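Of the protein chains in this complex, one is absent; all others appear in place.
Order as written gives the chain letters A, B and C; numbering starts at 1 within each chain.
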Amino acid sequence: MDKIKVGLFGFGKTGKVVAQEIMQDKQVDFAWVVRKTKTSNHKYASRLLGFEFDSTPFFSADQISEDFFKNHPVDFIIDFSIASSYKEYAAAPKLGIKIISAISKLDVVAIEVLKEYSKHSAVLYSPNITLGINFLLVASQVLQSIAPKADIEIIEEHFRDKKGISGTALKIANILGLENTKHVNSVRVGGIVGKHEIIFGLPNQTIRLVHESINRAAFGQGALFAAKWLYDKPTGFYSMEGIISDMFKQNIPVY
Amino acid sequence: MDKIKVGLFGFGKTGKVVAQEIMQDKQVDFAWVVRKTKTSNHKYASRLLGFEFDSTPFFSADQISEDFFKNHPVDFIIDFSIASSYKEYAAAPKLGIKIISAISKLDVVAIEVLKEYSKHSAVLYSPNITLGINFLLVASQVLQSIAPKADIEIIEEHFRDKKGISGTALKIANILGLENTKHVNSVRVGGIVGKHEIIFGLPNQTIRLVHESINRAAFGQGALFAAKWLYDKPTGFYSMEGIISDMFKQNIPVY
Amino acid sequence: MDKIKVGLFGFGKTGKVVAQEIMQDKQVDFAWVVRKTKTSNHKYASRLLGFEFDSTPFFSADQISEDFFKNHPVDFIIDFSIASSYKEYAAAPKLGIKIISAISKLDVVAIEVLKEYSKHSAVLYSPNITLGINFLLVASQVLQSIAPKADIEIIEEHFRDKKGISGTALKIANILGLENTKHVNSVRVGGIVGKHEIIFGLPNQTIRLVHESINRAAFGQGALFAAKWLYDKPTGFYSMEGIISDMFKQNIPVY
Partner (left out) sequence: MDKIKVGLFGFGKTGKVVAQEIMQDKQVDFAWVVRKTKTSNHKYASRLLGFEFDSTPFFSADQISEDFFKNHPVDFIIDFSIASSYKEYAAAPKLGIKIISAISKLDVVAIEVLKEYSKHSAVLYSPNITLGINFLLVASQVLQSIAPKADIEIIEEHFRDKKGISGTALKIANILGLENTKHVNSVRVGGIVGKHEIIFGLPNQTIRLVHESINRAAFGQGALFAAKWLYDKPTGFYSMEGIISDMFKQNIPVY
């Protein structure tokens, strides 16, 4: 496999950590970063990430035209920016550039546009792109099918200031057919980064599937994982759960 | 589906609890129990289990001959007795009776004999027949394939007097290719019934698959689950992991 | 210390398990059991508990008069029966008999009467008399004082059919000044015997105090623990938290 050429949208709190992960991946050539901030003391993302070399130049949103993607070709655009950025790379899929969007709350319109893009190139959308959470999503559906009488509850723990039920917990509840007002327990204390626990209770045994986030770099790892998997895939609309679901199929042990 | 006709070998600590589960399953007709004790004040297992009716007579090992299985036909023999009992039902598979052996430590010779039996009828052998543990076995193998760089450790907790590493933990370690002297942590305290935790550590996230036993009835539930699954299956040698593995295949969500 | 002479009120689901614990304690002489059921095939609790000897006779409620306690003197009455039984042993405290009531839901009137009793003898009332839960109650109050800025949440897990929030969780919430509708998370799944977790969240660390019930015998152990502690104590109204709180004082390490 050649090096995968990647461009990144977004250099906020999560974007920065994701950039760090992309920068360190030896299978990846990190071409550029598009960010909101126009002027900057730093021309290169590498410098802002603490490296002692010049690489991966910054561009601002207003520098992006259709030509941009021709002049700065990449295999993938990874998007950790904001909910409206998808409009800025409308020209990319037609050039065969694949898209990985990890925006946490895209509206229905945006998702429809991404599906349009996916007629020209492979497009993946996943609001929680970590490998672990998507493993939980698929494994819990399988377990629910195997043990349909099990009672299921979700506990999600996050730092005190996180508002509302976590989007990930909502998604797990939804996919398992659980009313989230009844079966999702939200704990908000101190500085917990993020913990999701799915409890399956049977009369004589309890099974727990637990995911603990240590830091946001997990999102970068998830995006890179997705990029490698999508590298040789045809046009179409993908999700991280779909990838993990497919890997389940490939990897179920044979007896 | 007709009622499944079941005979049970073993009425010790676990056997009794398993009998209770079989007795309460409305899809099952519980034909008889073979146990070591010869004389007994009670002729019926139902009475010893606290029910106010006569059903499911006891037989002792020396009452079992080839004719026994002809005169007291069943669909399944479920074996929770001792490591040598398999000899006593040698005639059964040839009559088309299926076998479910849940003996915790069968030697190689015994397993070979069970494989012989499986030429005539469906035979399942699983030392830990609970649904939960077998779900963990399969799910952890899948996760290991998806995240091959994850570090894996096992913690197993049991009551203070349990000797040695749990057989289940050894099996998990073995199937994941982990040296059990290095990667299995055994905790022996108080009266813990049984807890197994498989920890997958990635740089930025941790995934835990946890199974907690509440009581031995889980074994009975596992055996009944296996019986229903095997009911219309052809001759052959089966395991609980194999069944769960197969159910994974059938139940992976499609995206 | 002489053997402690104990009489038990209550022989229901919990009472039976408690009786088993009392019977096995070598420091205790188990004098009698008062139970609702009038007629019985068994005259002795020992037989119903599976022992091969005659000891600890049964009495029914209508056999209890003031004389009963004179004719069948004990050091302690342990009460695991029903909310109104306290009336039946009104005569006992005046004879110097100490009372341990572990009824889960006593009303205000009943508690007032117990306080009256405590003018004549030592009387302890604790709706959850296990050592572990009371350790959590005291330790969590200490931690709250040490770390007043910590956010606190309670998770309690029980079998699916348990109605309402657990009384123990309500008590913990109340004693820590937490609104139970906001800070108690109730999980009801399968057959979980009982788990209480108090989570203290600080910006950079999380502390969890967890109690897991394995079976009801813990109540019997708690009552016996209380009896031994109260054996040489003066008249007065006691609680298990008070005892544990006192033991904290005696056992804080000195540096």
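Operating definition for what follows: a residue touches a chain if its C-beta (ideal position, glycine included) is under 8 Å from a C-beta of that chain, and two chains touch if they have at least 3 such contacts.
Every value quoted in this text rests on a predicted model; they were computed, and no experiment measured them.
Enquirer: Looking at C:59, C:135 or C:231, which residue reaches the missing chain?
Expert: C:135
Enquirer: Looking beyond the chains shown, say which of B:57, B:73 or B:201 touches the absent one.
Expert: B:201
Enquirer: Given that one chain is not shown, which residue among B:61, B:111, B:155 or B:176 touches it?
Expert: B:155
Enquirer: Given that one chain is not shown, which residue among C:61, C:82, C:95 or C:214 touches it?
Expert: Checking the options C:61, C:82, C:95 or C:214, the one contacting the hidden chain is C:214.
Enquirer: If the hidden chain were put back, which residues of chain A would touch it?
Expert: Given the touch definition above, chain A has residues 190-193, 214-215 touching the missing chain.
Enquirer: Could you pull out which residues of chain C are in touch with the chain that's been left out?
Expert: Interface with the chain not displayed, on the chain C side: 130-132, 135-136, 138-139, 141-143, 145-147, 175, 200, 202-218, 221, 239, 241-242, 244-245, 247-255.
Enquirer: Going by the touch rule given at the top, which residues of chain B touch the chain that is not shown?
Expert: Chain B touches the chain not shown through residues 150-153, 155, 157, 159-160, 185-192, 199-206.
Rule of thumb we're sticking to: only the chains that are shown with their structure count from here on.
Enquirer: Averaging only over C-alpha atoms, locate the centres of chain A and chain C and give their separation in whole Å.
Expert: 51
Enquirer: Of all residues in chain C, which are in touch with two or more distinct other chains?
Expert: Each of 190-192 in chain C touches at least two other chains.
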